[in-house]
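Only one protein chain is missing from this complex, and each of the others stays in its spot.
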Amino acid sequence: MLNGLSLGAIYALIALGYTMVYGTLQLINFAHGEVYMIGAFASLYLARWTGVEENPTLPGVALVGLGAMIFCAALGMTIERVAYRPLRKSSRLNILITAIGVSLLLQNLGLMMFGAIQSFPTLLPETQWEPLPGLHLRSTDVVTLSVTLVLMFGLHHLVERTQFGRAMRAVSHSRDTAAMMGIPVDRVVSITFAVGSALAAAAALLVAMDKHSIRPDMGATGGLKAFVAAVLGGIGSIPGAVAGGFLLGLCETLVSGYLASTWRDAIAFGVLIFILLFRPAGLLGRSTVEKV
Amino acid sequence: TGGSGGGAEAPKEVVIGQYGSLTGSSATFGISTKNGIELATDEINAKGGISGMPLRMVVEDDQGKPEEAATAVNKLISRDRPVALLGEVSSSRSLAAAPIAQKNGVPMISPSSTSVKVTQQGDYIFRVCFIDPFQGTVAAKFAYNSKGIRKIAILKDVKNDYSVGLAQFFNETFVKLGGTVTGDEAYSEGDNDFKAQLTKLIAGQPEALFVPGYYTEVGLIAKQARQLGFTGPLIGGDGWDSDELVKIGEDAIIGSYFTNHYSVDDPTPAVQNFIRNYEAKYQSKPDGLAALGYDAAVILYAALNDVAKDPAMAAALGDRSSDPAKEEAKKAARSRLRQALAQTKNFPGVTGVITIDADRNANKAAVVVEVTKAGPKFVESVPADGGPAGSPNDGAPPPTNQAPVAGEAAGAVPAPGGVAPGGPPPGPPPGGPPPGAPGVAPPPAK
Amino acid sequence: MSGTDQRIALQITDLNVFYGPIHALKGVSLAVAEGQITTLLGANGAGKTTLLRTISGLNSPSSGSIRLFGEDLTGDPPPARGASIPPSLLSLVPHRVARVLGWVGRPGLAPDEIVARGISQSPEGRQVFPNLTVRENLQLGAYVRSDTAGIAADLSRVLGLWPRLRERLDQLAGTLSGGEQQMLAIARAMMARPKVLLLDEPSLGLAPVIVAGIFETISEINREGTTVLLVEQNAHLALRVATMAYVLETGEIQKCAPAAELRDDPAIRDAYLGGGH
Amino acid sequence: MDAPSDSRLLDLQRVGIRFGGLRAVSDLEIKLVPGCLHGLIGPNGAGKTTVFNLITGIYRPTEGDIHFDGTSLVGEAPDRIAKRGIGRTFQNIRLFAGMSVIENVKVAMYRHAAGSLWESVLRMPRYWRDEATIHREATQLLDTFGLLSVADLGAEQLPYGARRRLEIARALATRPKLLLLDEPAAGMNPSEAHDLMNLVRWVRDSFGVSILLIEHHMPVVMGICERITVLDQGASIAEGSPREIQNDPLVIEAYLGADVEARG
Partner (left out) sequence: MKHAAVYLVAAVLIAAIWALDAWVIPYSDFYITNIVIKIGYNLLAVMGLALVLGFTGQFSLGHAGFMAVGAYAAGALALHTGLPPMLTTAIGGLAAALAGLVVGLPSLRLTGDYLAVVTLGFNGIIIVIIQNTPFLGGAQGLIGLPLATTFATTWTWVVIGGLFIRNVLNSPTGRVLRAVRDNEIATRSLGINTTHAKVVAFVIGAFWAGVAGALIGFLNSSLFPAQFQYDRSIELVAMVVLGGTGSLSGPLIAGAALTALPELLRPIAEYRMVLYSVLLIVMMLVRPTGLLGSRELSDLVPWRRWFGRAV
C-alpha cells in the first residue's frame, strides 16, 4: 500500500506541472517530463559542486533542492518563451509539435551530456520504523508523501484564493478577455511554467534521493505516467492531479503485487480507459458541458 | 605481418562498415562497442593495416531502432561498399540488418547479440559472444552446482528480448537440474519501483534472485530487495556489466554474481593489455561490450589478413572503385572472407578463446564474476563444451571444426595489436593467478 | 451641453488595421470628448469591434495613432523589412536586437498597460469568466489596481448600481442569465476605475426590459464622470443617450455628427433605424 | 382554443427539465400546427434555448413528453430527431468554419445522397450522379439566400449577417418540416433585422416549413409571428396572438418593459 502511495506521490508531483500548464494554456506540455529529468541532473551536479555530496546536511539538501527548482523554473520559462509563446496564436496542436521537439531535444542532449545512467548519492539518512505492526514506514516515503501533500495544498490555495490564481483561471478561459482586464498574460503564463517546472525539480530530487539512480530517459517514462495521472484525475484540476497520481501508483503496485506483473501496464491503462469512459473528464475534472 | 599487397598502384584501403546505436536511449551501448572496435582498428593500422592497406571504419547510427539499423546497413553496403560489417549490440537490430548483409553477401559479425536467431539468418552472419541458452545455462548451473541453490525466483525485463530470453533458458535449465523456480515476475525498462514484484517474489522464500536485466535497473532492484529484507544473492547476466552497477546498488548488490564474457581482473596479458590501452585511449574502463567489440574487430582483421595473403584477394579487398567489373572480384573476396571467419578456431580474444562453430556462433567460455566493492571479481569459468551441451537450439556438435579449406587455422594468425601472441591455450599467467583461473584459460579445476 | 473647449479624452488618427489580407479599418479618425458618451454605429462587420480591440491593445494597427489625453498608446508601424519574417520567428529575437536591425518598430503599450492608463472595456458577447464567481470576476476587473480601500469602495459602488449582482456574488458567472452576465461585464470593466469605458454592444441578445435598464445605467455611469465610447446596434437607444455619434461603414467613418442630428437624418433612419419604424 | 390534436406538428406535453437544483423549464405546453410561424419570447435565462435543446434531443426532459408528427421524440438522439424533420440554428452561430459556404450546405444534404462510401471511393456512376444533384440543389439554395457569390469563400470569412443566413440555409438543406431559429436577428441593427424578418417569412411560405422562433427583437417577432408563447423562469406566462401578447400586463412587466421605444 505504502509503496503505491509513494510511487503515486511522485506521479502526482509531476502531474501537478502538467495540470497547471494545462489549466492556464490548455496545452499538454510534452516537455515537462524532460524538465523533471533535467531537475534530477541539476540536483546531482549542484550536490557535487557545493560539496553536499560528501557531507550531506539537511540545510545543504534543501539548498540543492532550491537550486534545482530555480534552475528548472528558469528552464521552464525559457522553453515557454522560445517554443510556445511564438505560437500562441496557432492551434494547440501546433504547439504540441514544438513541445515534442523540445522534449526530444532535451532528451537527446541529456543522453549526450550525461550518458545512460548516473548514480545519485545518499543525501538523507534512510531510516525505517514500524509505528504499527506490519506497517513499515521509510523516511523517504514519509518525506515524499508529506512534500506532495503540502505542495498540493499550497498550490490549491494559490490557484483558488489569490489574485494570481484568479488571473491564471481567467487566462485559461480567454487570453484576450484576460488582457482586457489588465492581466499581463505573458507574465502569468511564464510564472505558471516556472512553478510547474519547479515542482518537477522537487519531484526529481525526491526520486533521485530515494532510488539513487537518474537517467536521461527518466522523463519519458515518468512523464508519460504522470501525464496519464493528470488526465485520469481530470486535467486542469490540482486535487485531480494528486488523486490521479495516487490512483495510478496504487493501481500499478497492486497489479504487480497481486496480479501478473507482465500485464501491469496493460491493466493500468485499462483502468484508465475504464474510468474515462465513465467519467469522461477524469475523476475530479469538471466536465464542461458545452452550452448550446 | 606481411606487407606485400598485390600491385597497389593507387592508395587502397579496406573499408569496414559498422552500425550501432550512437543516439537514442541505448547510445551508451553503441558507443562502448564503437570504442572497442576503434581501438582494434587503430592497433592494426599502427602495424601497417591489412597487407599494407589501412583499414577505414565507416560508422552509421541506427538510433537503437531495428528499422534504422536496416537503413544504416543498406547505406553502408550500397554507398561505402565495405568488405564486412560489424554490429549490432541488440539482437533486434542485428536481426533487422542481417537479411540485408546476407542478401548482398557481406559478412557481418555481431559483437554481442545473444539471441540464437541472429546467426540463423544466413551463412554470412557471425557473432563473437555466446548465446542466450549458453549464458542462461551457465548461470543456472552456477547457481545450482556451485552455490547449492535449490529455490530461486526470477525477475525479468518484459520489454527486453535479451532479458526474456535469458530468463527462459535459465528457468529451463534450473528446473532440469532439479531446482525450483518459486516465482517469475517482470518489470519494464525504465521502471524505478520494483517493490510490488519483489514483495511477491520474496514471499516465495527463494534463496536467490535471478535478475537478467541491464545494470540500469539491477542496482535499484538489489536495493529494494534488501529493504524488503531479502538477504540472498542476486544472479544475473552480462547486462550487469558496468561500473554504475555498484554505484547505484551500493552495498545491496555486493556479493551478487553475474555471468560475463570476460573479467577485468583476468591477469592474462591479452586482457590486461587491452584494458590498459583502452583506458589510455578513452579514460574509462572497458565494459563487456567494448571487449566484445574489440574481439569482433580483431577476429575480422585476422580473417582479413588471412584472405589478403592472396594478392588478388588483397587487391579486391582494397578496391574502392565502383567498377562493376571489379565487383565480381570483391564478391569473391567477401566469400573468401566468410570462409576464413567460419574457420576461426581457438582464437585468443579478450573475451576468451573463441572458436566459430558450424552455426557461426562463438564457442567459448563464460566467466562468472562476483560483484565486490573493488569491481567484479573472477569466480569461475565455464567452458563452452561443458556448458551448453543441452541447449535446445545449439544442434551442432560442440567441437567446431570445419573441414579447413585453406589449410591455415585462423588461430595461427598473429594476434593483432597489443595483444601478445600466445598460442592457445596460454600458459599460466605470470605474477601468480588469483584463486580461480583466468577466463581465457581452460578451466582450472571443476 | 457640449462646449467647444471640451477636452479630448481619446483621439484616434488615421488608424489602419489588417487581419491578414482583410483591411478591416481604413484610416479611421475619431475623437471622444471627455465626460461624454460617444456612440459608434455601423452595420455588421463594419469594424466596430476591431476598433475597440485595437484601442485596448489586442490588435496592433499597421499605422495611425491612438492618444489618451495626448499620450500615444500605439507603437511605430512595423517596418517593411520585418514583414518577410514569420512573426513567430520574429518574436524569438530579443526586441532590442530586432529594433536595431530594423525588423520591428517601437512597440505599442501592452493591453495591461493600457488598462492601467485608464481604458477598460466590456467586450462583445459579455465574455465573463464562467468558472469564476461573480465576486472573482469583479476582483479581476481591478487587477491593475493595488489600492485596497479604493477597490472595496468601487465594489460597493458597482453593487449599488446593480443590486442583482450583489445577490449573486458567490455564484459562478457561467450560470448567470444573459442579462446578468452583461451587467457583470460592464461592472467588471468599471472596477478598473477607467477614465474611458469602452462598451461593445451591451444590448446584444438582451430582453427589451433589460436593455432599457442597461442604457439607464450607462447614462448614470457617465453622469458620475466616466467617459464612454459606446458601440451599439440598437441605434435608437444609442443616439438617445449619446452626445456625439460616428457611423462606420466597411472600415471607414462615413459620418460624424451630434447624436440628435443623426436621429433625424433620413439616410440614417433608412440604414440603421429600420425604415418604417 | 388549440388546433385539433391530429393536426399538431409539434406537441410539448407538460415538459420540464432540471439542472441539478435548477428547474430551467417546467410544465411547459406548446402546440404547433403545420405551417405556422410561432414565436417564443421571454427574459434572458427564461429557458427558451433550453426548450430548443429539449426538442432537438440535446437535453432529455426530466418530465413530460414531446411529440413530433404524432410520435414521441423523448430519448432519441439529436441526429435521429433531425432526421425526422427538425432543423435548427444556434444562438451562438455554429457554422463549419473550416469549410466553404457551399460545402456547409452540401454537408446538410448528406442524407439525400443515396450512394455508399464504397461507391464514392471507387467513383462509381452513382457517386457522380449524387454529387451533381447535390451541387445543383446547394447552388439553388445559396442563390435563393443571396449567398451564391460567396459560395467558395470560407464560412468564417462571411460577415455576420451572411453567417446567419447561411445557418438558416444549411438547416433548410436537410428538408425539415419544422425549423427552430434561435435569435436570428441578434447583433443586427433594426434595418438588417427587418430584412431578416422578411426572409424568414419568405422561407416559411416557399419551403412550406413550420417555424419556431426565439427572438428579442420585438419588431421582428410582432411583425411576423402568428402566435407567441412567453416564457418566464421556465414556465409559460402567456400565449396568444402578437396583439394579445403586446398588451398582456404580465408580459409587459416581465419582459417588454414600459418603454415603448425599446420595443421598436
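In order of appearance the chains are A, B, C and D, and numbering begins at 1 in each one.
Everything that follows uses one rule, which is that a contact is a pair of C-beta atoms (placed from the backbone, for glycine too) under 8 Å apart; a residue touches a chain by one contact, two chains touch by 3 or more.
These numbers were taken from a predicted model, which means no experiment stands behind them.
Every shown chain touched by the omitted chain in the complete complex is listed here: A, B, C, D. Across the entire complex, the residue among D:V74, D:A113, D:A151 or D:I252 in touch with the chain not shown is D:A113.
Within the full complex, the residue among B:P66, B:P82 or B:G237 touching the omitted chain is B:P66. Remark: the omitted chain is touched by one listed residue; of B:G24, B:G136, B:P212 or B:G236 this is B:G24.
In the complete complex, the residue from B:V164, B:L228 or B:I254 that touches the missing chain is B:V164. Taking the whole complex into account, chain C touches the unshown chain at residues 86, 88-89, 92. Seen from chain D, the chain kept out of the figure touches residues 56, 58, 77-80, 82-83, 87-88, 90, 94-99, 103, 106-111, 113, 115, 117, 120-123, 125, 127-128, 130-131, 134, 170-171, 173-174. For chain B, the list of residues touching the undisplayed chain reads 22-24, 27, 59-61, 63, 65-68, 70-71, 74-75, 77-79, 91-92, 95-96, 99, 103, 115, 117, 120-121, 158-161, 163-165.
Note that only the chains that are shown with their structure count from here on.
With centres computed from CA atoms alone, A is the chain lying nearest the middle of all the protein shown. Taking the mean of C-alpha positions as each chain's centre, the chain lying farthest from the centre of chain A is D. With centres set at the average Cα position, the gap from chain A to chain D is 48 Å. Between the CA-based centres of chain B and chain D the separation comes to 76 Å, rounded to the whole angstrom. For chain B, residues touching at least two other chains: there are none.
Multi-chain contact residues of chain D (touching two or more other chains) are listed as 91. The part of chain C that touches chain D in the complex is made up of residues 22, 41, 43-45, 175-180, 201, 204-213, 233-237, 240, 270-277.
Residues 22, 41-45, 91, 157, 159-161, 183, 186-194, 216, 218-219, 254-257, 259, 261-264 of chain D are the ones touching chain C in the complex. Contacts from chain B toward chain A in the complex involve residues 23-29, 158, 185-188, 190-193, 195-197, 199-200, 215-216, 219-220, 223, 227, 244, 247-248, 250.
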